[in-house]
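For this depiction, one protein chain was excluded, whereas all remaining protein chains were kept in their positions.
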Amino acid sequence: MPDLIIDGRPVRVPKGTPVIAAAESLGIVIPRFCWHPALGAAGACRMCAVMFLDGPVKGLEMSCMVPAADGMVVETFHPEAVTFRRRVVELLMANHPHDCPVCDEGGHCLLQDETISGGHALRRFPGRKRTYLDQDLGPFIQHEMNRCIHCYRCARFYQEYCGYLDFGPMQNANRVYFGRFASGPLESPFSGNLADICPTGTLTDKPGRYKSRRWDCQRAPSVCPHCSLGCATVALSRYREVVRVEARENPAVNGHFICDRGRYSFGYAASAERPRQARADGVPTSMSTALALAGTRLGGVVEAFGPEAVAVVGSARSSLETQTALTALARAGGWRGPAFFADRTEQQAVAAALAALAGGRARSLAEIGQADAVLCLGVSPLHDAPMLALSLRQAARAGAVVAVADPRPATLPLPFTHLPLAPDKLPGAAALLTGAEAADAAAIQRALPLSPELWPALERLAPAFAAAGNPVLVFAPALAAQAPADARFGLFPVLCGPNAAGAALVADADAPACDDLARAIEAGEVKGLVLAEADAAALSPRLAAALPGLETLVVLDHLPTPSFAAAKVFLPTQTLFESGGTLCNNEARLQYAAPVAPPGEPVSRDGRGGHPPRDYARKLPGTDPLPAAALCAVLALEMGLDMPALSFAAFTGVGPEDVAPEGTRATRLPAAPTAPAPPSAPPGQGLVVVRDDALFATDAYGRYAPLARAQAPAASVVRLHPDDAAGLGLADGEALTVTVGDRRIEATLAVSAAVARGAAVVPRLPGWAGLPAAIGPETLRRRQP
Amino acid sequence: MTDILCGILVMLARMAVVLAVVFGLAAYMILVERKLLGRFQVRYGPNRVGLFGLLQPIADGLKMLLKEDIVADGVDRRIFLIAPAIVAGAALFSFAVVPFGPTFAVFDRPIAQVIADTDVGLLVIFGLSSLAVYGVALGGWTSDNKYSLLGGIRGAAQMISYELALGLSLVPVAMMARSLNLTDIVSAQATLPFALSQPVAFAIFVVSALAETNRIPFDLPEAENELQAGFHTEYSGMRFALFFVGEYVNMILLGSVTAIFFLGGWNGPLLPPIVWFGLKVLAVPVFLIWTRASLPRLRYDQLMALGWKCLVPLGLANILVTGALLAAGR
Partner (left out) sequence: MEEKKDKTGLLREVLDGAAGLAGSYAATLTHLFRRPVTEQYPEYKRPMPARTRGRIILTRSPDGKERCVACYLCSGACPVNCISMQSEEGPDGRRRAAWFRINFARCIYCGLCEEACPTLALQLTPEFAFCKDAIEDFVYEKEDLLVDHGGKDPDYDFYAHAGVAAGRPKGEHIGEDEPVDVKSILP
């Protein structure tokens, strides 16, 4: 622990800390361009020069390159250092274009800040400026290479930190260029971070191009709702519209970065399709009319059939506040529910996954980066939880062994072993790697007799896992039973929605699931349903099919889902950006997303591209939506119910006031329920249906975000193992017709050995939700021309 | 019977003439003040309404009449409404005893150019002018506003203090005229105005009178850069106009009183008496306006010191000397 003095103030920092970071811990921000806490030092920009007066190093040195050492005396404002830094800026500006007014970085540009604070205003250099041709880097990043100051942050992030190689430095000397070999979309699913880390306007956010200046935006800490990890974000909104989402530093979760799904899927909130007006029997009406109607209709059902005839359904995408309010509403009315999960098994699985975290076994995303062996069981990192892939890469860079046991093909920007195994084989494989003793070849062959191609890999992995001091099991909730008793193993479940953990905590252990409600509707026991921020079609096809049997269906939502179209009474709700809310992520960490955008139709649409109407008396359009929790309260009032004041503290042990900025772990986890039965082989000859997420537009919100939807593959893809494809007589690339219920979906076939034998990998889209657990040739058919 | 009727008629006529003249004068005095001040400051003053801005007072009057009469919350309504009337009323009543010229005859009836020729005219004027302080003090107090209150208190203190000096300056006048009747006082100056025979009393009178009318340099009750508008901060519309007009009526009254007490009333060579009187009456407001353009406002302590430590002793001494001289002369 070196002790040193910076600007006259003593500080003690951990060994290996660079002086620039030591100064930052004192609140002294030394100017820098290339150093980044996550990327480390490159010594490329020479901007962080400070004067070392005493200690092992003396003279003008780069504070990012010198590790803090005992006895150092550092002065950041030494005249020599200040002059040096001023010269550095002047040199950088010698080639910098006269662009600030048309540059999107202006206003939050590190180069601009340093130039202005250093007082450089007049160009003394008479020479000409270097220029570069730009590239089209795809839909997310705008390239303006003239502005580059060659700090290498982008290259270090893209290649070293993320492990993608299609973007990087080229050429030498005064011609160094950062780009791709040729124009084309960036391959990395983390490319959006380039806009955040590039200290200049070279790489800027393309979707937000020419939209706003940072100073005009309302900004608030938010939480990403596009997978269960709950990465910290900052949402920027202007003129009643979220214009950008940026990464927020949360050292315990996502560190400094977020994935592109989280960054570019915000469009659902301002989308033109978003329903913003209440509806009664499909006809737009006022909020008060719709609420009164919902009250009368539900009241009528209660009167005719008793309170048990009304049920409430919520989902894993609502905030804890909403889920709690739904519970309170159901309790007040004596109604059924709320149901948050498709079936009992899923609910139990999530509860079991959370229960397993008790006793300090939960690991955070940051801790996975420090693990020395990671097994992903039934989880495809890049698709189920993209930022997990980045953490795995950091672990792998530090030498960790990474194995992914999953039926779906997996690509990861790191060396890893993929074990494509059908779901029913996964428990066996897990047992081989999570035992205290390394499994021997015989055990491996006994466990997986039909996959000889995996034996060598498993034989390599088994001793590595057995020897690991800090291994982590990343698992899907269905495999919660496989969580090893071995306390060495940290646990990291990956769940099915941003607040799935919250739903599992809030739901009663004996609460009905959607399938139970569907059964009750079919039996005529349930006549009225309240669907709150839940899409029946995506949640449970059976429930969606049962909806017509209802007497009244009240839908509360902000997405134009099929359930919205089916609603008898529709009540618009606010999004997380508008109402704020608390989400509980996969490691049971509660995080608060602050409201950032005022509700209402965005100004851009209000003015139809021109200036907004000049009418001071008018009510702002689209301001009807209310927070779902508030709607529950009004509905209760409307029906004369006495809704108990319930806080989510009752379910999580953590109250709203206790949620720390970096999140707080729930202290009340489910008491270990009976772990779900491990997936079993399907009866008969079918292929097990495995659902796969894409990076974009398969999550509940992304499906309704125009930008994310534009990135989704044009055609749905079904993936099969070559043996299975051969068994069905199908070839790679063939056009298929898939029969789902009474509908037919068109898809193409992709055949790959990376798919588990006996599995059919289909996209996780609502249209595909109706597929049975196992399918055969009658479902997958060659499309007749 | 006809006598009585004629008397009443003449009385009414006199009152009507006096009121009309005084109000007309007051209104145009405002215009004169604004124009003169303008010229003192090398600008034009109002010149847009009518020829040379001659219709400006009418426009202003109309504007005031049409303005909303705002009565602030928390004021004592009755007093609030009466206060401006007291100020204007006291000034107007005083004109009842002011003689404008010597008695003349119509159809052999002697017609005095005064509404009420009383023997205690000096005391009446004095008494009425003391009443004005109620308007200021009450208006300030009832407005429920700290600036108004301060203005009202200042006004009360200032007017009471200077009343003393004012009274003392008039004692020698009464002594020399041997009467309190204003017509007699004028007659006593047939040869020499008291301004010349009683210069000290005259000086004290002018200074105290300035203070009594709350005009610069003694406008502390409404000192706008300290108290917004002092006692009339909360007044608007016609009520404000009453305060305003009251001030100008006061100026004219002051002119008349000065003319009578010190400038020899209507006495003067060549011109008819009424013209002389008019000229003398107008000279005083013009002087006041000139003063306003020339002098800065006194500080409050200076104001009090001037009144109590300088004017009052001086006035007393002056009385003693006058008395001594008169006794010696007898």
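As written, the chains take the letters A and B, and residue 1 is the first residue of each chain.
To be clear about the criterion, contacts are C-beta pairs under 8 Å (C-beta built on N, C-alpha and C of every residue); 3 or more make two chains touch, one makes a residue touch a chain.
This one's a predicted model, so the numbers in the text were calculated from it and none came from an experiment.
Participant: One chain isn't displayed here. Which of the visible ones does it touch?
Facilitator: A, B
Participant: With respect to the chain omitted from the figure, which of A:Q171, A:S286, A:T667 or A:S680 is a touching residue?
Facilitator: Residue touching the absent chain, from the options given: A:Q171.
Participant: Hey, which of A:G399, A:G610 or A:P785 is the one touching the hidden chain?
Facilitator: Hidden-chain contact among the options goes to A:G610.
Participant: With respect to the chain omitted from the figure, which of A:D134, A:D424, A:D508 or A:E662 is a touching residue?
Facilitator: Selected residue, touching the omitted chain: A:D134.
Participant: With the missing chain put back, which residues of chain A would touch it? List them for me.
Facilitator: For chain A, the residues touching the absent chain are 97-102, 106-107, 128-134, 144, 146-147, 170-171, 173-175, 177, 179, 209-213, 215-216, 239, 603-604, 607, 609-611, 614, 616.
Participant: Quickly run down the residues of chain B that touch the omitted chain.
Facilitator: Looking at chain B, the ones touching the missing chain are residues 36, 38-44, 290-291, 293-295.
The definition used in the following text is that only the chains that are shown with their structure count from here on.
Participant: Quick check: how many Å separate the C-alpha centres of chain A and chain B?
Facilitator: From the centre of chain A to the centre of chain B is 86 Å.
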